[in-house]
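Below you will find the structure I want to go over with you.
Missing here is one protein chain; the remaining ones are kept as they sit in the complex.
The letters A, B and C name the chains in turn, as written, and every chain counts its residues from 1.
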Amino acid sequence: MFNTFGRFFTVTTWGESHGPAIGATVDGCPPGVPISEAAIQPWLDRRRPGQSKYTTQRREPDAVEILSGVFGGQTTGHTIQLMIRNRDQRSRDYSGIAEKFRPGHADITYWQKYGIRDHRGGGRSSARETAARVAAGGLARAVLGELIPGIQIRGALVQMGPHGIDRSRWDWATAEENPLRCPDAAAAERWADYLDGLRKSGNSCGAMIEVVARHVPAGLGAPVYARLDTDLATACMSINAVKGVEIGTGMAAASLTGVENADEIRLGHDGRPEFCSNHAGGILGGISTGQNIVVRFAVKPTSSILAPRKTITKSGELTEIVTKGRHDPCVGIRAVPVGEAMVACVILDHVLMHRGQVGENRGTIG
Amino acid sequence: MFNTFGRFFTVTTWGESHGPAIGATVDGCPPGVPISEAAIQPWLDRRRPGQSKYTTQRREPDAVEILSGVFGGQTTGHTIQLMIRNRDQRSRDYSGIAEKFRPGHADITYWQKYGIRDHRGGGRSSARETAARVAAGGLARAVLGELIPGIQIRGALVQMGPHGIDRSRWDWATAEENPLRCPDAAAAERWADYLDGLRKSGNSCGAMIEVVARHVPAGLGAPVYARLDTDLATACMSINAVKGVEIGTGMAAASLTGVENADEIRLGHDGRPEFCSNHAGGILGGISTGQNIVVRFAVKPTSSILAPRKTITKSGELTEIVTKGRHDPCVGIRAVPVGEAMVACVILDHVLMHRGQVGENRGTIG
Amino acid sequence: MFNTFGRFFTVTTWGESHGPAIGATVDGCPPGVPISEAAIQPWLDRRRPGQSKYTTQRREPDAVEILSGVFGGQTTGHTIQLMIRNRDQRSRDYSGIAEKFRPGHADITYWQKYGIRDHRGGGRSSARETAARVAAGGLARAVLGELIPGIQIRGALVQMGPHGIDRSRWDWATAEENPLRCPDAAAAERWADYLDGLRKSGNSCGAMIEVVARHVPAGLGAPVYARLDTDLATACMSINAVKGVEIGTGMAAASLTGVENADEIRLGHDGRPEFCSNHAGGILGGISTGQNIVVRFAVKPTSSILAPRKTITKSGELTEIVTKGRHDPCVGIRAVPVGEAMVACVILDHVLMHRGQVGENRGTIG
Partner (left out) sequence: MFNTFGRFFTVTTWGESHGPAIGATVDGCPPGVPISEAAIQPWLDRRRPGQSKYTTQRREPDAVEILSGVFGGQTTGHTIQLMIRNRDQRSRDYSGIAEKFRPGHADITYWQKYGIRDHRGGGRSSARETAARVAAGGLARAVLGELIPGIQIRGALVQMGPHGIDRSRWDWATAEENPLRCPDAAAAERWADYLDGLRKSGNSCGAMIEVVARHVPAGLGAPVYARLDTDLATACMSINAVKGVEIGTGMAAASLTGVENADEIRLGHDGRPEFCSNHAGGILGGISTGQNIVVRFAVKPTSSILAPRKTITKSGELTEIVTKGRHDPCVGIRAVPVGEAMVACVILDHVLMHRGQVGENRGTIG
């Protein structure tokens, strides 16, 4: 009801930023899929904090333990429990702000609703929860690898603060090499300077992430509610700090005419339908077209900043707040593997639902 | 699993564009709420086609019938069946395109998945399904009116094709008076000229809708998955033709710094917390702040256009397509009441979930 | 949440005994299954009231209308709306008891919870709701017929009041021929006399129903929660007036030793595993064995009886009550097709879930 994501392949996350552990309880996974902690760990390593000066200096090994649902190196078809212990919970960092609400942060609403102020950190609203998503995503990727060989799900940062990229320079390898996950090497340098400046002034910035899924078969999704685009939007909007999500041309589709927006159809060399453009982002009427699936989401700037902001205390007094702690100047960077993980979970969920309801695609062309 | 929306207050829609009827099966509604067909009908009338030259000329009375769940003028707490008969299904209009796929339309994916080409219209992918949402939304508004007196949910068009509005001229009354649902009277005139031109050339355009909910209490939502913003995104992205959705500052949050984005907090005249700005769109950490909730979504241009586009047939031949039928040049106009309805359903859903889990907000300030 | 049954193939029923119509909203149905009203109607006719002196004299044609989800004689894969209009709602029959609570009836709890007394009949708690289940079951049977050719789901009455059957005389054809659905012709005669006596004295009696599903493949179900036996129990216990449900040997398993209860395994003529007995009722560890699935459930006596009983009024006064109306002296008779329908829905649900999660059974024997 509250902490579960997915329809058939479901992921229930648990754990707080400063408790003993966090994790993901995964249900609906097919049996017989080879999996191990070693296969999931690299995805967690991609998200792990403390890897560059641009991310929080909290040191967490983020080692995943599989507690159930795997036997003899294969999934059993039963609940898979993925646990990650918290190691470096330096609670004292938060002591200065325990009675104040951080502007732009969940502090105040969390307090109003639950009557709880977890002075050790954000409690359940901490972005640390996303490590559990990445673990579940690693599992989803393994299952997808069995069911749809060749599928590829990758993400990159396409905007940092006001700075975008030149899409003609897009290079996936570049995105892996630089700590900012920027696919445009020239932009990456500018971004680094910008971020250094922000960091030194105790400020932070927002970012835009793009996740692309290649070789997703046509036919996944449904026309209403269980739409593939809806579920991708749900997945991305459920990530902390995300304020917007779009598919294909996205918000810019508002500006287009029908003539411009129509992705014309032709036949490819293999005799299969092919689209001359991809404004649709790989999804028409909620169902995948076989083109690349393209999802973008915007992450707001970290609200825990050193620059002083006006706020109030729990007892209702006006004050100023300065948040020390160890925070990412741009949480968008670490949101890349999180977005990838969510897209992987959504696609797997739809692969299983499709198999359950339809079996195999029923319509042929040509 | 496939056709249901909501967690506690659930809406399952049914029906095809050219079948005998469409409707919404609503579960989880509280008992004892005064309701009647007359109370729901005005919301359907707001969405009804054929009201101006800017919307499809299909003539549908869209009269809602309550078949169950209401007794003696009050909800009973049991399933409420809302049915709307289809009256004006002119199937012949589609005969010319039965073998061709409309670019930018669900035709091709629907066929590939289900092996069905409902030559009478879009079948389940038709935007006619949204009438059922509006009926459910009318019911949700009635329940909200009982539980949260004073709540107000309103929408308007804030962009049509490339043309925006001047927010300083925003006037809700204006949005109700002009057929384009534009809150800026000057912009409305420009839009009308633009749309006339498109319509005459057999083209169409996209649009952006903004829905604002006022007087929503603080405390609705949750930090993960059952977030209020996530559920609003799900709700809006599930509407046909929507390609992007955002909360508050939305995609533009990517461009901001933490200092800019932080909505500073002070005390209002009533001694309750007040925010100096609303970049958050009324939601922090997935939970409502008590500020206005602001959701925007982009609708792509209608894909059924008179301008010829390249495509293929079911048998795999290259061809061109021209879609006659009766289509909206800008479906965004009629998406306004649909967006309002979805927001109403989401807020009610969270009101009931909150009451179930928490009872009343537990934290006080001041 | 409240009115839906099933996990993947879901059935949401709606409607009250004395409203305009009742129905079932079905989701998750595979596309491409031939179906029509004519294919569903016979199952409704089996349950229809007024067919003999042993069932209520209310005259309802119970004609099902398919309002959505079927096109060109086939399921589309979208929501299927099955509607049955109420025709013979003689509300005046209830006027004498509007202020009194019937002992053994939902009147009192319904009133306490919802504050509603639907003086026209039982409202949502009426057994009329079960017609919608039978319609959904007819659809489920059609889908099962496509996916598991040869599957057979049949029910019979095995006890009426204190009178049982001689299992050695079991004959399915007999059960279809007599109005009491008794598979033992000799018992049927005794039962008829017994029931005549009860009816004349304004009394009623309970009954036990047995439903048997043949040719269900091994492998449906799961070890925990989504067990096939659990879902069958849920299905049967959700039928009005059911007070107990059992699988295979059932409650009598408490009396057995491990040696007695163990269904020994051998190889059949076809080289496949075969069981020497079926105490398990076709389900081991929540998963089907391939043997006959055997479910039994007990229905309590109709609580609307002519014999006077002590009760209270809404205003808290002691009184006596005599219920006139048109009621079944033994509701168990008409519960047979309802039980069959529920078993059909459960098995289909598990067939689709199994296909979604596992694809095909993974273990082979021999």
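Here is the rule we use: a residue touches a chain if its C-beta (ideal position, glycine included) is under 8 Å from a C-beta of that chain, and two chains touch if they have at least 3 such contacts.
What you are looking at is a predicted structure, and each value in this text was computed from that prediction instead of being measured.
Q: Of A:F8, A:W43, A:Y225 or A:F275, which one is in contact with the hidden chain?
A: With A:F8, A:W43, A:Y225 or A:F275 as choices, the missing chain is touched by A:F8.
Q: If the missing chain were put back, which residues of chain C would it touch?
A: Residues 1-5, 7-8, 13, 101-117, 122-125, 129, 159-162, 198, 203-208, 218-219, 221-227, 229-230, 233-234, 237-238, 240, 243-267, 271, 273, 275-276, 279-281, 283-289, 298-303, 305, 307, 309-312, 314-316, 318, 332, 353-354, 357-358, 361-366 of chain C touch the chain that is not shown.
Q: Could you please point out the chain B residues that touch the chain left off the display?
A: Residue positions of chain B that touch the missing chain: 8, 28-32, 77-78, 222-224, 352-353, 355-359, 362.
Q: In terms of residues, what is the contact footprint of the unshown chain on chain A?
A: Listed in rising order, the touching residues are 1-4, 7-8, 10, 12-16, 19-23, 25, 27-28, 31-32, 65, 67-69, 71-72, 74, 76-81, 83, 113-116, 118, 123-124.
By definition in this document, only the chains that are shown with their structure count from here on.
Q: Need the most distant chain from chain C, centre defined as the mean of C-alpha atoms.
A: A
Q: Provide the C-alpha centroid distance between chain A and chain C, rounded to the nearest whole angstrom.
A: A distance of 45 Å separates the two centres.
Q: Rounded to a whole Å, what is the gap between the Cα centroids of chain B and chain C?
A: 39
Q: Report the inter-chain centroid distance for chain A and chain B in whole angstrom, where each centroid is the mean of the CA atoms.
A: 25
Q: So which bits of chain B are touching at least two other chains?
A: 1-4, 7-8, 13, 113-116, 123-124
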